[in-house]
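Notes for the one structure printed next.
For this depiction, one protein chain was excluded, whereas all remaining protein chains were kept in their positions.
Coming up: chain A.
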Amino acid sequence: MGQSQSKMEGESSEVHEFPEEIIEEILKRLPVKPLVRFRCVSKSWLSIISSPVFIKLHLDTSLKNNTTHSHTRLICVSADPQNHFRIFPLRHLMDEEETETETEPITSVSYNAGYPDVPMRIVGSCRGMVCVALNEEKFYLWNPSIRRQILLPPLNICPEFDFYMKDGFGYEEFTDDYKVVAILFCNSRAGPFKVKIFSLRANAWKRIEDFKYGNPLDNSGVCLNGKLHWLVDEDSYPGIVSLDLLTEEYARVGPPYNASDNSCAIVEYDEPCLTLGLFNGSLCMLSDDHRTNMDLWVMKDYGVVDSWDRVVRVSHLGNPGFYPHVLRVIALDEDRILFLYGCVVVVYSLKNCSYWYPPTDSVAAVQHADVFVESLISPCDYEANRM
């Protein structure tokens, strides 16, 4: 072992001189945990691993090399008395043979002081960061992979009777900024509704143009292509409204429709429950008739109404819990699709038309779940680098 011929004489026949670019080539492929540990190797390694350029390179490499979901983590709000967040490698839900599910309850967001019974809600996840919220009062940006989080400044809304909030979390690439959007929604009025947007770079909320596209149905918008998307009910007709996180402009995205009569294609049940979500990086919609079937629609080309396609009709997956729900659908491989639908976490096999519920101890009593990709990105760094 280690008998490689030395180029130099003497002691260090095994020691190689690695140029920094090769060190980076190797480090960018490491998972987060060893990378954070290797900050201790030397000051120059600390400086490589902490540099914003490397952190971005590492995340982009993980996203590119994530075809087997090895960098994806599932985050669940569990319904245990402490309302823990639980985080698992997604791969642990993929293998039915897997016996050891690595349950790692994370409690690093201290949220339940004074509200022991109120669970946190996952607003969304984007580019390595997760946004969670407690009621309408507190938003946190959190990177569970490095266990760093910040509490956002207060939203400062005037409490009104019958007021509640719709929100969303996303990433805007051009300004490299994470944004949280809050729509101040009032049941007793038809709108327009006040909207505030938080920028992590600015570390501040500001008010933008009101939301006047009907009643948003989802609790949290779905982030795709630098835009947040909400399912809306406009005069009892379902629609999708997007908000561009850079230009702060709203736009409509057409739902699936019947070419024959231009009616909405998903309203073929009496009262289907619709949920907007993400399917492998595309906008998707689940139409649930609460009894027998669920249809998964996917907008294959973003913004092209004709590209909506009913990908699969599955028999009813189970009761997702309180409406509205978080919906994430992930094709694990050619056969299996993972549905995160409210409190339902289930793997569906296209070949056998059968379900597999992952081990109950790992996802017991989930309230809802989302996925995120491991990264070194820290919400604290954005604060520190604020201009």
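Note that a residue touches a chain if its C-beta (ideal position, glycine included) is under 8 Å from a C-beta of that chain, and two chains touch if they have at least 3 such contacts; residues count from 1.
As a convention for this text, contacts and distances are computed from a predicted model.
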I notice the complex is incomplete. Of the names "SKP1-like protein", "Translocation protein SEC72", "S1 motif domain-containing protein" or "S-phase kinase-associated protein 1", which is the UniProt protein name for the chain that's not shown? "SKP1-like protein"
Residue, one of A:55, A:77, A:94 or A:146, that touches the chain absent here: A:146
With respect to the chain omitted from the figure, which of A:17, A:235 or A:334 is a touching residue? A:17
Check each of A:42, A:135 or A:203 against the chain that is not shown and name the one that touches it. A:42
For chain A, which residues touch the unseen chain? 1-2, 4-5, 7, 12, 14-19, 21-23, 25-27, 29-31, 33-34, 36-46, 146-147
